[in-house]
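These notes are about the structure you will find just below.
And now, subunit A:
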Amino acid sequence: MKSAESEQLTAVDLKRNFFEVKEDMKPKEAIDEANRCLYCYDAPCMNACPTGIDVPSFIKKIATGNLKGSARDILDANPVGATCSRVCPTSELCEGACVLNDVSMPIRIGDLQRHATNWAMEHEVDLFEPGVPKNTKVAIVGGGPAGLSAARELRRLGHEVTIFEAKEKAGGLDTYGIVSFRLPQSVSLWEVEQVEKLGVDIRTNCTVGKDISPETLKNDFDAVLVTVGMGQVPKLGIEGEDLTGVYDAIQFVENTKTKALTEQFIGKRAVVIGAGNTAIDAATCLIRSGARNVKIIYRRTEEEMTAYPFEFEFAKQDGVEFRWLTQPTKIIGDESGHVRQLECVQMMLGQPDQSGRRRPVPIEDSSFLMDVDIVVRAIGQSRHLDLLNAFGLNHDSGVLQLNADTYQTSSAQIFAAGDVVYGSTEYGDAMVVSAAEQGKRAAYAIDKKLSC
Partner candidate 1 sequence: MHEHQLFMEEKERIDNLVEQGYKITGIEENLSGAYVHFDYIDHDNRNVETQILHVLSADARKYFTTLLVAKEKRFD
Partner candidate 2 sequence: MADLSVNLAGIKSPNPFWLASAPPTNSGYQVQRAFEAGWGGAVWKTLGDPVINVSSRFSASTFNGQKVAGFNNIELITDRPLEVNLKEIYETKKKFPNHAIVASLMVEPKQEKWHEIVKKVEAIGVDGLELNFGCPHGMAERGMGSASGQVPELVEKQTHWVKEVAETPVIVKLTPNITDVTATAYAAVQGGADSISLINTINSLMGVDIHSWNTIPHVSGKGTHGGYCGPAVKPIALNMVAECARHPEINVPISGIGGISNWQDAIEFMLMGSTNVQVCTAAMHHGFRIVEDMIDGLNNYLDEKGLARAMDLVGQTVSKYQNWGDLDLNYKVAARINPDKCINCNKCYISCEDTSHQCIDRLLDANGKSYLKVREDDCVGCNLCSIVCPVDGAIDMIEYPSEVEMTWNERQSLLGKMTIGEETVS
């Protein structure tokens, strides 16, 4: 990667900075690694995968050159398995559970999964078929991983499925929110295409609650599945948030995925507020966009940070600096209304709060100024309160009330899955793989309900 400090960045360099960081496995590399797998019985890796991919089986198939079967194993259990191979925190999941951790190196399960799903992307094969038609109609609100996964399973079970998606393209955060250098948009869009190929009707540019009402869905469909995920990053609630140069991290990442890469960040000093994975993504995107200096500021310490250790490492390697126990209090602009400085206060850790983490408290008279050009907020995601209210569903500050067995909301006809239910709390980040699994399970619950 070229950074602003070392050389003069060009538009071509910028583009290259957003190419996938990790290379594909070479064919021999994949076979060698696949042959290292022990083919465990009742394998812990498989149990550690939220979607329950039969890991030893798909790896064995790579070893024997049966890449089609391998890809099928993966995508059967996980309709967004190509995305997951790139974005899953594997060291916390399958690879963390691999028995070889104890005696050698864990199998590179994520990379092997990527190898097999790459094959599927490169070869036009139909791995799945729609089921025998059942004369039942299901509406899915939101075409992210949860919605796509549910749609595919419902189609395989023979239901007619329509996805209503607010954005121009489906895929949710896979398409718009996860940085390109880890997940190229093409991967997410290929997964969308696979779902469409099964005969799922995806109506994009269609916001439920605006372009079509919840009532219409309830009337026209036998069941409705809500998989709208979460919303934008909430405001910090400090002075100066409307100045030019202040961004929402998710919107910022989305711009790098949907618009021509801008040269406006080259040489700039940026601050990202928050220390979850989204903050890391925004910070590394800024570095790759040419920012001269990028700091992540967080009011607690490294200990409480919710970003995964490997993400933290990645950011440090990209040159991101971290300022712990630092809380922004005011953004100061120049005459033209552009960010000039950030006022912060130094914090210390006090008594533990409900989450068990020590609550940060400001140190008196510790406020100081930082010269910055860009401020990015990455302090979590807001909830789709309006929509949930429009559906008339019970929720707790936007977190839907759900029956964990039936995936039903407070309305028996309406089901829900993904981030809209389980999404990020302060305790950790939501994952694509969990959204996919919940989508699957909601689909089976709907099928059960509609079949009786």
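In this section, contacts are C-beta pairs under 8 Å (C-beta built on N, C-alpha and C of every residue); 3 or more make two chains touch, one makes a residue touch a chain; residues count from 1.
Keep in mind how these were chosen: all candidates are chains of the complex that A comes from, given by their letters.
Source: prediction; values computed, not measured.
Every option in 1 or 2 comes from this complex, but the candidate touching subunit A is 2. Taken in their complex, subunit A has these residues touching candidate 2: 31-32, 34-35, 38-44, 63, 99-100, 102-103.
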